[in-house]
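For this view, one protein chain was removed and the others were kept in their places.
== subunit A ==
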Amino acid sequence: MIEFKLPSLGADMDEGTLLEWRIAPGEAVRRGQVVAVVDTAKAAVDVECWQDGTVLDLLIQPGDKVPVGTPIAALLEAGETSETVQRPARVAKPAQPAPAPGTTTSAAPPASRARISPAARKRAAELGVDAGTLSGTGPQGAVSLADVEAAAKSAAPLDRQAAMRQAIAAAMSRSKREIPHYYLGETIPLGAAMAWLSAHNAGLPPEQRLLPGVLLLKAVALALRDYPQLNGYWQDGAFRAAPGIHLGVAVALRQGGLIAPALHDVADKPLEQLMAELGDLVQRARSYSLRSSELSDASLTVTQLGDQGVDSVFGVIYPPQVALVGVGRIAERPWVEEGRLCVMPSAQFSLAADHRASDGHYGARFLGEVRRLLQTPDRL
């Protein structure tokens, strides 16, 4: 018999919550098959099985939180039958903390049921929180309403993939329904920028090196200073300029979906600081620990799909913003300069903009400004 144990899905993972079984007892399982979805502290992860077998028993239920290494399913090896093996015990719920001596009630008998206050239980159902997995701070270690609300705040709901899909669907539908997009494309030569970057990064340890993306963000932000009609929101039938230049940085999440948290005051910050903040922002976006301001402040979104190998991306504006800058792959391409053919690193920039707030002529001049700024990278 094979005991399938909860694998570690990262160096910092010590426990996981089962979200979903993808297998059922009696079903054959092949090596490499996804058998379960487990929520770690960071994300919902598809868990694969590395052996062939037949499912004998599932030992934990969706919502159960168990330590890494806990047997979570039993599989029969080829030739075994359920009669020839001894079934493993189901995983018991973690023991509740010992009751503290009460001041007003007599000592309670050993708890056969998790201590969750009625108000906490009701709220947990409303919020989709599994109160049984929380450690309580109420009387005798009971889970209180405050514990549930704190847990709901810190942890995204279990079905956040679906929730995120819904959110993206709603925002993008609204965008395409309401926003009359116009699109502009421009191939921007990045020879000077890439050369400057190589020189800057030479000799620096990897963690201090700048990535080209930061340069592009800074250039977009500086250009927005001169083109404020692209930096803001369309609300209540009118354009409202944003108080600062906070670029939404589209971050793809590992388990699907994306999020575009704001990098604040990009035009005012040196590149080194932006690099550090960007790294932090991306990491936190992927661990669902963004601050609310980062989720609401973005005044223009930048999406860079170049490292996925595409030459260009024409994005969908994230309402109520009025513009989105897309950046394709930075690659060496044939280029004509001063009547001569040469090889030049370049990238295709695009602008998707809300025609209610600006016109193509304005957008074209904005992209031209981005191009101009990127030719003098030492000034960024």
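Following the convention adopted for this analysis, a contact is a pair of C-beta atoms (placed from the backbone, for glycine too) under 8 Å apart; a residue touches a chain by one contact, two chains touch by 3 or more; residues count from 1.
By our rule, contacts and distances are computed from a predicted model.
One subunit of the complex is not drawn; among "Transglutaminase-like domain-containing protein", "2-oxoisovalerate dehydrogenase subunit beta", "ABC transporter ATP-binding protein" or "3-oxoacyl-ACP synthase", its UniProt record names it "2-oxoisovalerate dehydrogenase subunit beta". Residue in contact with the omitted chain (choice from A:16, A:53 or A:136): A:136. Within the set A:117, A:175 or A:304, the residue that contacts the chain not displayed is A:117.
Across the interface with the omitted chain, subunit A contributes residues 102-105, 117-122, 136-142, 144-146.
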